[in-house]
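Report on the following structure.
As you look at this complex, bear in mind that one protein chain is not there, while each of the others sits in place.
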Amino acid sequence: MSFTQHTPALVVGIPLLFAFALPLLGKIHEKIRNGLAIIGMLLTSATGLYLAYQVFATGAMAYVFGAAAPDLTIPPDSGGIPIRIIFSIDAFSAFMIVIISIVGLMSTLYSLATEKLRSGQADFFALLLLLVAGVIGMVSTGDLFNLFVFLEISSLAGAALVAYRIDKGLAVEAGLKYALISTVAGLFFLLGVAILYGQYGTLNMAVIAQNIRLSRLDIIALVLIIVPMAMKCGAVPMHMWTPDAYSRAPAAITAFLVVSSQAGMYVLFRMFFTMFNLNLNTVTFGWVVIILGVLSMFIGVTMAIPQKDVKRLMAYHAVSQSGYMLLGVGVGLATLGNKELLDACGRTAMIGGIFHIMNHALYKGLLFLTAGAVIYTTGKRYLNDLGGLGHTMKYTMIFFIIGALAIAGIPPFNGFASKFMLYESVFLFNPFIAIIAIVVSILTLASFMKVFHSMFMGPKLPQFSEAKEVPASMLTAMGVLALLVVAGGIFPDIIVRNIVEPAVNALLEQSQYIGLVMGAK
Amino acid sequence: MLANVPFIAFALIAIIGLATMIMRKNIIKIILGLGLLEGAVNLFLVALGYRQDGIAPIFTNAPSTKMVLPTVQAMALTSIVIGVATMALLLSFAVFIYKKYGTLNSDSINRLKG
Partner (left out) sequence: MSKIVRAAADFLYPFVMIFGFYIVLHGHLTPGGGFQGGAVIATGIALMFAAHRYREISLIFKKAIFNVCETFGLLMFITFGFAGIFFGKSFLYNWMVNIPGMLFGEAVAYGQNAGNLNTGGIIPLLNIAVGVEVLGALSLIIYYMLTYVVKMGVNKEDAS
């Protein structure tokens, strides 16, 4: 009995097990509850990182649920069609799992301190673990309907967590918006899946990718799938839920909601590259993604500048930064049909875009956590009420500086590494868009200078004379993320070579994904 | 023509549901519109798997070999289960909104903006 080949099931099973056990066992004693929460998340992260290591070291893995052997994708009596639910984890999924493992662990660690004196913690951690399980499931499954189920799990758990601390009804309002919009999006997604199933008689993404014909119905299904996913990742015309939900959720949850949005982006890219690939009119759809990206970048940052609420401001920056990822991968998609252009700029743009997913999750998580730390100590969230915290909260200030410089793309932090790749390659593709991207970066820097100045600079204010540095577990969570941000900026080549490039290749090589399930041809 | 009736019904119910969600102001009615949309999608799923003269896909007791497709039924069932959870969550939110804001009118529930 070896557990190594069961990691794809364990990485979803373990958080589910702990999430189910927590509501009852966690009510016995608070030590049991905290222990269960942190052990569950630690085990999940360890399994996730080990799974990613397996995938990067030995290649993509398929896991079949309920079969006699975990790698028996096509049962001998099925007539050559995979009939069971299959997890297909290639390098791109593994890349996402790395991000989820890191940010999920840090969110849990941070929550242990922020939620310490509040009620209903057992259910809170159960929901957090459920959210982690849902997001991991979204990025690892190879089955469209299963994807819908995990999407709904993550949406519902996320909405419940956003509204968990009622906050005079404001958090509930945000949660209601998030839940309504994501449920409608989920139903559209299901409709798209149903249309695909009606045509191809299977739900497995690899089989559909092999047989895709691109009839008119397929285009309808594609649109029905990508619009909900663009909404989930907060691209601009559908971004209105992001500032509300991000600003009102507890800080640790917001840090993880960013990752949950990126899982939506994962599905978006999976649809384009793995399921449709060159069957699609890649130039048109590539430009659709580029325009979504540019709009998100620009409108996100312009909306962020006048904000007074620090978390709302950061939420708009999250919209703006997801534009960079869409831009990079959109350029990759637009050049997919043209081999020379793909090698010249498309591939680098995609590497930059995918690398930016990881960097964004790290530094945006860090920024939200520092904002949460400031709100935790002072109880104030509006910039006008804050000031002079640099005297008492030194570590938080340092972490904030690291995050703010990384988001603005200043060397030597990781945001610079990915943004520089994007500027370079997008400039070759279309100089005008590259200039917009650079301008947005400058505006981001300006906006964060304002936040930094009004939160940490200035004389010590009398109302914050009692303010102390936050507890050690919160500092640890922020410190680890800050360390990773700096490491990503100093050694980008190691990360790009070992993690990002395999992920991009996994996206570009459609046949590998098909071969994983259908067997090599 | 007759075979298309479920799909026409699906389109009608989905449009009614969407219109309810967009045009009504009361949050409970918006949530009910969502319920209609959900029912429409489930109807679409089940209608996809229908076969003329098919029987229920039960292994024992089968008088003929022609069966309707069970996968879509399982999908519709799962989607119903998810729908129950969604509905419960949304209605609880509505209760809290009513408790804190004193109204269910979506025009008055706009304290988050900017």
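The chains carry the letters A and B, assigned in the order they are written, with residues numbered from 1 in each.
Throughout what follows, contacts are C-beta pairs under 8 Å (C-beta built on N, C-alpha and C of every residue); 3 or more make two chains touch, one makes a residue touch a chain.
Keep in mind it's a predicted model, so treat the numbers as computed, not measured.
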Of A:F20, A:Y382 or A:F432, the one touching the omitted chain in the full complex: A:F20
Which residue of A:A46, A:A67, A:V223 or A:I375 touches the chain not shown here: A:A67
Just one of B:K25, B:R51, B:K66 or B:K99 touches the chain that is missing; which is it? B:K99
Considering the complete complex, identify which of A:H6, A:K380 or A:K450 is in touch with the unshown chain. A:H6
Considering the whole complex rather than only what is displayed, give the residues of chain A touching the chain that is not shown. 1, 3, 6, 9-10, 13, 16-17, 20-21, 23-25, 63-70
Residues in chain B touching the chain absent from view: 56, 58-63, 77, 80-81, 84, 88, 91-92, 95, 98-99
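By our rule, only the chains that are shown with their structure count from here on.
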Cα centre of chain A to Cα centre of chain B, whole Å, reads 28
Residues of chain B touching chain A in the complex: 21, 27, 30-31, 34, 37-38, 41, 44-45, 48, 71-72, 75, 78-79, 82, 85-86, 89-90, 93-94, 96-97, 99-101, 109, 111-112, 114
Complex contact set, residues of chain A against chain B: 145, 148-149, 152, 156, 159-160, 163, 166, 168-170, 172-177, 179-180, 183-184, 186-187, 190-191, 194, 197-198, 203, 243-244, 247-248, 306-309, 312
